[in-house]
Structures are given as structure tokens and as C-alpha cells.
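Below: the structure, in C-alpha cells.
Left out: one protein chain. Kept in place: all the others.
Up next is subunit A:
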Amino acid sequence: MSDLVIETTGLRKEFRTRRGRHVVAVHDLDLAVPRGGVHGFLGPNGSGKTTTIRMLLGLARASKGEMRLFGQPVPHLLPSVIDRIGAVVEQPKFVPTFSGRKNLTLLARTIGVPSHTVDAALEQVGLNGRDQERYKGYSLGMKQRLAIAATLLKSPDLLILDEPTNGLDPAGIRDIRDMIRGLGDSGVTVLLSSHILAEVQQVCHSASIIGKGRLLASGDVDDLVGGGSTSTTRVGVADPATAARLLREAGHHVIPDGEALVVEGVEPREINRLLAGHEIFVHELTPVRADLESVFLQLTRDASVGRPAGPAAPVTTEAGVA
């Protein structure tokens, strides 16, 4: 049995706009989400994240490619696994004139779960007390909480959350992130689609980055971030101009940064050896630890200019394992 909870191979989605323009929203996407933990799904707006999720959940038809959830081909066998999947896609969508509780109760009855599950789900997202109010009167944060409560009705093995903290206040964001982390730690696989990079870095164990419908990189968050940290160093010297010249002559990429220099593509030890050899002694030699944001921006910038994804070893990139 496959250890991948989500697996897509050559997944493609094409459509025509009303003006007749041909659009490829998802471009031969190979996505693999392992069992357990929180997996981030990152990409700029319009990169195909939501379309991918909608195809996985049977809301949109794939133009080409294969998809599997829990090893079952979808959408063909989606009904056999749907009870194990909770999902929030884009904005929460409920009947506006029904109360939050009524909306949840109808969904619970659809899958035959008892009414006390509704109470538990409302309790878990902190909506009890407001559950009898009409959905259309809810704030965006309350709507988001109700959507998450709906996903919990199934006690899911896989939770797919598309921008779940949108519209929440800081306390709500913290609660939801804690909940996602807790679910991931408890063995539930969570696919978290988010444009908030800090959120992914804080919450996720692994991540996939897509741009223009293509997979740019995928792997553990630590590896994605760590991949960039080894190659950038901040260097403080008394004579930055001479140091910059020497480093450039040695073939390194140097960026002036105030009184210091930022050197890319070379180990700190090598920088120190080179400058010391010319009687220039460093007073600062700091490896710049890349955050997910810089990795993400570099990958998506590369994708937008058509360059291959930058090195983010040892993660899986579009070209294979870096």
C-alpha cells in the first residue's frame, strides 16, 4: 500500500475563458503528499493551488493526468474515500439563511454522523454560543471557523485546507494554527494551501511550491529553507571595496550591503581563507539563513522568467532530486 496520501501524476487542467483565451491552470503537476504531518502547498495567486485541490476533490475535472487519494484513483473512486477527507476550498460556502448549527447538522446527516458530533465540532472551533445565529450574519472569521468545524464532522484522516486563516483575528489565527499542528501531530495528514509563508514555515513539516501550474520544489521545510542557507554569507571587513574586488576576481557573486558584503554561492570558510590570504581580516562572517519566503520568491521568480528552479538541495525540484 502506498505511503502517499495524495499523489498526482501529470495532472493538467486546461480551459477556455469566456473571451476564448486558452488557459493552462495546472501544468503536468506531479504532487506527492506523504502520510501524516502538515504539508504546505505554496504558490503565488493564480498558480493553480485551488484548481489542483478542486480536481482532487471532484469539483473540477482534470484535462489529463492521474490522481490518487489514499491510493485510490479519483474521481473514479472518490466516494470510497470521501468520508476520510475534510476540506475547505476557497471561501466557506453554506446556506446563508440557515444557522451555523443547521448547516452543520444537514452535512452531518448526509454522512450519517450523530448530532453530538456537531456539538463537538462547534466546541472545537469555539463557535458554540453563536451556533444558532444565521450564517449570513457571521463575520468572515466565524464563517472560516464553521467551515473548519464542517471538516471535523468526518474525523478525517486527510484535511485539505485552502487559506484557512483568512479573515481570522490574531487569536483566531493562533488557535487554528495550533489546531492544525495538533491534528498533524496526531497522525492526520493536513494539506495546507496558503500564501502566508510564515504560516507554512511555522506549521508545516513539508511543503510543495508551485508556480504557473508547475511543481517548483517539494520536500521537508527544513531542507527547503536550509538549502538556501549554505550559499549566502554576510561578510564584515574594514575595507569592503577591496574585499569585494578580490571576491569577484575569484568568481563569486558579491552584493554590497551597507558597510558589509553579502556573498552568494560560497562557503564562509572559503571566504575567510581567500581574504586572509590578502591580509584582509573579517570581523563578521555570518551565514545568512534563508527563510521560506526567500526560497519561495526565488523559485517563483525563476519560474516567471522561465529559468529552472534554483538549488534547494536536498529537495525534489521540477527537474528531479537536487
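Methods note: a contact is a pair of C-beta atoms (placed from the backbone, for glycine too) under 8 Å apart; a residue touches a chain by one contact, two chains touch by 3 or more; residues count from 1.
We take it that contacts and distances are computed from a predicted model.
Missing chain, UniProt protein name: "ABC transporter permease", from among "ABC transporter permease", "Circularly permuted type 2 ATP-grasp protein", "Heme lyase CcmF/NrfE family subunit" or "Succinate dehydrogenase/fumarate reductase iron-sulfur subunit". The omitted chain makes contact with just one of the residues A:L59, A:L140 or A:I255: A:L59.
Between the chain not shown and the residues A:V5, A:V33, A:M67 or A:I82, the one that touches is A:I82.
Note on the undisplayed chain: of the listed residues A:F41, A:F70, A:F94 or A:Y138, the one touching it is A:F94. Against the chain not displayed here, subunit A makes contact via residues 54, 57-61, 75, 78-79, 82, 85, 87, 89, 91-98, 102-103, 106-107, 109-112, 150, 154.
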